[in-house]
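For this depiction, one protein chain was excluded, whereas all remaining protein chains were kept in their positions.
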Amino acid sequence: MSLDNLTSNWSKLRTRRPQPDQYQEAPYKWAMVIDLDACTGCNACTTACYAENNLPVVGKERFLKGQAMHWLRIERYWGEGTEFTQEFPEQGAQFLPMMCQQCEAAPCEIVCPVGATHHTPDGLNSQVYNRCVGSRYCSANCPYKVRYFNWFNYPESAWPSPLELQLNPDVTVRSKGVMEKCTFCVQRLTEAKSKARTEKRTVRDGEVLTACAQACPTSAIHFGNLADSSSEVHRMWKAQQVELSADKQKKDEEREKDEALGKTDEALRGYRVLEDLRTYPSVVYLERIRSSEA
Amino acid sequence: MNEALLEEKDVAIERRFEPKAQDIDDEISWAQINVDVLKSLERPRLLYWVIFFGSLAIFMWGVYCEIYQYKNGLGSADLENPQVWGLYIATFIFWIGMSHSGTLLSAILLIMHADWRKPIYRFAEAMTTFSLMTAGLFVLVHLGRVWQFYYVVAYPNERWAWPNFSSPLVWDATAIGSYLTTSVIFLFFGMIPDLAICRDNATGYRKTFYRVLSLGWRGTDRQWANFRVTYLTLACLLIPLAVSVHSIVATDFAVSQQPGWHTTSFPPYFVAGALYSGCAAIITLFIVLRYTFRFEKYMTIPILEKLCKLTFAISMVWTYLNLIEYAAVWYGTDPIAKQALIFRATGTYAWWWWAMNFFASVLPFTLTWKRLRTNIPIMLVVSVLLNFGMWDERFMIVTPTFAHGYYPWTWTNGWWPNWVQLGIVMGSFGWFNMLFMLFCKIFPSVSMYEVKEMVYHRRVARKTLQTLRPSPDP
Partner (left out) sequence: MKKRSHILALFADFEEAAVTIAALREASIPGFKMQDVTLKSPIDHPECSAELGQRPVYIQIFSLLGAICGSGLGFLGISSAQANFLRQARGFFPIVPIPPDMVITYELFILGAVFFTITACLIMWRIYRVETDLYDVQISLDKIGILVEAEPKAIASLREIFTSHHALEISGSV
């Protein structure tokens, strides 16, 4: 925090984000791959997230009003693409787990008036609860609307005794007026990183998982360190030819080329949601494999 | 041939001295001006107290709603994800917009030498100041953790935590703070000669009050010369500040990617809307003050006509910018923005959108008819409806974009503000009313020295005209 720091790190501080090989020398860059074909919409991940991060259950009335606090939500879409199958209405539900995409160029970070949201060196979008004054500009700017505001003072009503005993002691309980969102279970990451540091190594692949990745019965959620070239997440990103700093992925380019040629090859499945807005999210979704009927 | 040229020049000079419709009647003596205006500062009648306490009651209701919201959390205002902003931001922008009226009248018309502004700019300036104070309330109402609002200010602290200067909300705070300070200074400064008049005519504790405020004004040539230069300099500084303030408020939306907001025309669009709603509010207050304080000699109908014509001109500028925004979206390449526009016209808020377009673009055409714009009751109703149209416009900017953003899963169709939000909005009107009524009873709402100048210049012009054009012998 000084002139020395400024001058010695000038090139790092001066570059725009994201850069193609930005995390090449970094020890950690947390990322996810979610396989939509494996997702059954069971909501185990959401429940695990509630438990891990002390999320209050708001009740049916407030949920219907849109005041839910689910950091990770399972979105259910009916019908294949734009057509709704009349013949088999109970078939064709698609599930998409949506949480904070930890965007590299997050629209929320730049607009917080008090600077309560930042980007960490290991690639997470951080929310500082005690700095937040609740202007909700970050939520207004988020294209995914994955930021959740504490509309009420949940600590006084959400966990009547003895329910407060099940709260996770590693995670704060937020009062009314602060914004919160998925943190990729940063408390687990911090613990794992510090343990690894004690043992003078980096965190191994699979050593730390987010609560949702851990709970998923079909292993649809893959979590890991993108900077570690041997990690599963890195290999999956590479296999899908998804690049962190691109705003259009190979899959869509290939798809357009194939459609122009009349082919229907579906080899590449990886995409990121709303990436043409150039938010550069850290979560890759693997498109659901569709059969020709239903 | 020389004679012909001379005649032309005479005609041009003569025309300069001819009385225009909006000029004041020069038979009014200066003493009469003092008496008329100071009469408005006397003990108020019953009706004043009724309206004042009515406004206070409405404000208290707003305070109750805010306390309820403060204790229970913002969820009690039925705000939700994604409708996170609600009426507070819309009304905040509305009040900031209304504040541009005073600047327009005082400062812009001052440097354009439009004398007809002189009887009316004082209360317009007061309106500016109080609108800004009301807008400041909404900043506090809107925050989730109100008691930590000072985090937005750059104060030195041991954690080296300063606000995020890249955020448009911090630019807002700076701009509105500057504008409020400068407006108060401008209002107070312009009032100093009038406060001296009040001081000279008051007794008791009021005399002390005015004596302190008038800063030893004695009307000396030195004071007048410096005053004139300072006032003009302040006016020249205030105009770009006013333009920048509402442009910065517009960037709250323009820098965001959300469909319906990401338009570069927003800053001028907002400034035009601000001038528009400010002018409409001036018409409303003009009619009210004229009737209440019997200021018919000063706030004449021709001046009202000038105001109406100005409002019409600004309404057409606003309409153009509004239509340009629709055209840019319609013929543009962003399909989501186009969908957002279609949602505004056909979705949940369609009635409100069409009402906005009607009240703000079609209704101003009543101002083109002389019979309508000289009719006081009709103008009162029209000006209030124009302002309602502009409030609706702010509502239409904020809410439908949240309801129909980029992410289809988040689209909400049935969100409406509840009693808490409406109560606080009403309370803000009560607060503004209270402040304005207090102002009218403590400070002169017509600028006495400027009206004296008007009368003096008319008399000089009349005498000059008589010498140029001597009347034939009877």
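Think of it as A and B in the order they're written, each chain with its own count starting at 1.
Just so we're on the same page, a contact is a pair of C-beta atoms (placed from the backbone, for glycine too) under 8 Å apart; a residue touches a chain by one contact, two chains touch by 3 or more.
Quantities reported herein were computed from a predicted structural model and do not represent experimental measurements.
For the options B:Arg228, B:Lys309 or B:Lys370, the residue in contact with the chain missing from this view is B:Arg228. Touch with the chain that is not drawn comes from one residue among B:Gln148, B:Ser244, B:Ser361 or B:Asn418, which is B:Ser244.
Residues touching the missing chain, restricted to chain B, are 29-31, 34, 154, 160-162, 164-167, 170-171, 174-175, 178, 181-182, 185, 189, 193, 196-197, 200-201, 215-230, 233-234, 237, 240-241, 244, 248, 449, 452-453, 456 (touch as defined at the top).
Methods note: only the chains that are shown with their structure count from here on.
Centre-to-centre, using mean CA coordinates, chain A is 45 Å away from chain B. Here chain A touches chain B in the complex through residues 1, 62, 65-68, 75, 77, 96, 98, 107, 110-115, 131-137, 139-141, 143-145, 147-153, 176-179, 274, 277, going by the rule given at the top. On the chain B side of its complex with chain A, the touching residues are 72-76, 78-85, 142-146, 148-149, 151-152, 160-164, 166-170, 173, 252, 255-258, 402, 405-407, 409-410, 412, 415.
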